[in-house]
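All protein chains but one are shown in place.
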Amino acid sequence: MSGLLALARRDIALALRLGGGGAIAVAFFVLVAVLVPIGVGAEAGALMRVAGGLIWIAALLAVLLSLDRLFQADHEDGSLDQIMLAPLALEQVVLAKALAHWLTTGLPMTLVSPLLGLMLALPGDVLLVLTLSLAIGTPALSLIGAVGAAITVGVRRGGLLLSILVLPLYVPTLVFGARSVEAALVALDPVPALALGGVITLISAALAPFAAAAALRINAA
Amino acid sequence: MSIWRYANPAEFMGLTGKLMTPVWVLMALVLLPGLYWGLMLTPNADLFGSSVKILFVHVPTAFIAIQAYLVMAIASAIGIVRRQPVSFLVAKAAAPIGAVFTLLAIATGAIWGQPTWGTWWVWDARLTAILIMFFFYLGYMALWAAIEEPEKAADLSAVLCLVGVVFAFLSRYAVEFFPTLHQAASLSVESGQRVDDVYRTPLYICMAGFSLLFVALLLVRTRTEIRLRRARALRLRAGAYA
Partner (left out) sequence: MSAADWYLTLTGVFGDKYGVHVVACYVITLLGLGLLALIVVSANARARRELETLDQERSR
């Protein structure tokens, strides 16, 4: 466990030091959300209806942009090989990196989201659901993203390929996240959608480390 | 000797070489009469008129689009577990065929939907899942193309395919959340409606015929991949890439 946490701490430190890798993702998130009323029009009724889905899409895109931080940088300077030689199991490595990634992208985005929801005319009680849905769903984005990043780590300029591979995998998380906000908006119970989002996250946490580790091993061979 | 002997490329080529002509012939014998029957010999439906005849191309293509995906997944799993190159190549071969079938299913569905229900497309569970599956096919093919070493490409694509299968299942049931909040009309003929008996037999014949077509194309494409791989190996040995 300590090895896992140490690796996570290292990744967080790197993310913060390198000119805020996470901060850029959050900035992008906010920017896209700000573009929504500009694009959709500022009428509160229209904004409210699309806010949940669009905030979630902004979150997806922001996470996608930051995924190359997971393995690519370490792969390029050779430290990934060093990490793979360490006594820490590769699955734990993946978990540690995904955790660090979430702490520097998903978590800040979740914390900022109530503000964005306000901007997009979401009523107060819905803001809570929005924040909860992001809190539950963004870890899945980091975990699933880790699988895609591990698969494409050897591909030069693999960013676009990574997006194409990962976006279909993000669909369940997106659906449950956006739908929970929508449910709250029409005074339906958001808990089923939130719970199912949680299930997706748990399944990702169970499967992603193994899939990503397998991909890393294949790429290292 | 068990069935695994056909995992050997030479054995596979031998067996499939003998199977090719029979499969093509059988396909023609099944599919063409089936299509003719469905198109010409069935009556117009009460509700949808003659557009019900689109059933005979739309349902089989959609069915095979999904089957191709399962073939890819099973072949990928066998390839990983038993370390067999031919299995990976079967998966690789299935992808473009599955993608084309998916596209055709979407196109025929849209052409059917437009006059009968007034809309080319609707974001219900089934259609959205099919569309995502199409993009998944594209991503899978892109991954194969992006990685230079064949063994690495095979292994990574297999990992992607297996992860995709899990999420395909999850998506399929996630997307069903749409109707509960949107009351979207379900457009899938296969699910809701009873297919009258007079259409059922030609439909099954067409499904069998299209399945044979899929098998034929899959076999040819796999043979191509095996040949390409062997050609690459020969060129490497001759020092072309030295």
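The first chain written gets the first letter, and so on, giving A and B; residue counts start at 1 in each chain.
The rule we apply is simple: contacts are C-beta pairs under 8 Å (C-beta built on N, C-alpha and C of every residue); 3 or more make two chains touch, one makes a residue touch a chain.
Everything quoted here is computed from the prediction, not taken from an experiment.
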item: Which displayed chains the hidden chain touches across the whole complex; value: B
item: Residue among B:Thr108, B:Thr128 or B:Ser171 that touches the chain left out of view; value: B:Thr108
item: Touch list for chain B against the chain that is not drawn; value: 35, 39, 44, 48-51, 53-54, 57-58, 61, 96-97, 100, 103-104, 107-108, 111-112, 114-116, 213, 216-217, 220-221, 223-224, 227-228, 230-231, 234-235, 238
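Note that only the chains that are shown with their structure count from here on.
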item: Chain B residues touching chain A - in the complex, by the definition given at the top; value: 132-133, 135-136, 138-139, 142-143, 146-147, 152, 155-156, 159-160, 162-164, 166-167, 170-171, 174-175, 177-178, 181
item: Interface residues, chain A side, partner chain B - complex; value: 144, 147, 151-152, 154-155, 158, 161, 164-165, 167-169, 171-172, 175-176, 179, 182-183, 186, 188, 193, 196, 200, 203, 207, 211, 214-215, 218-219, 221
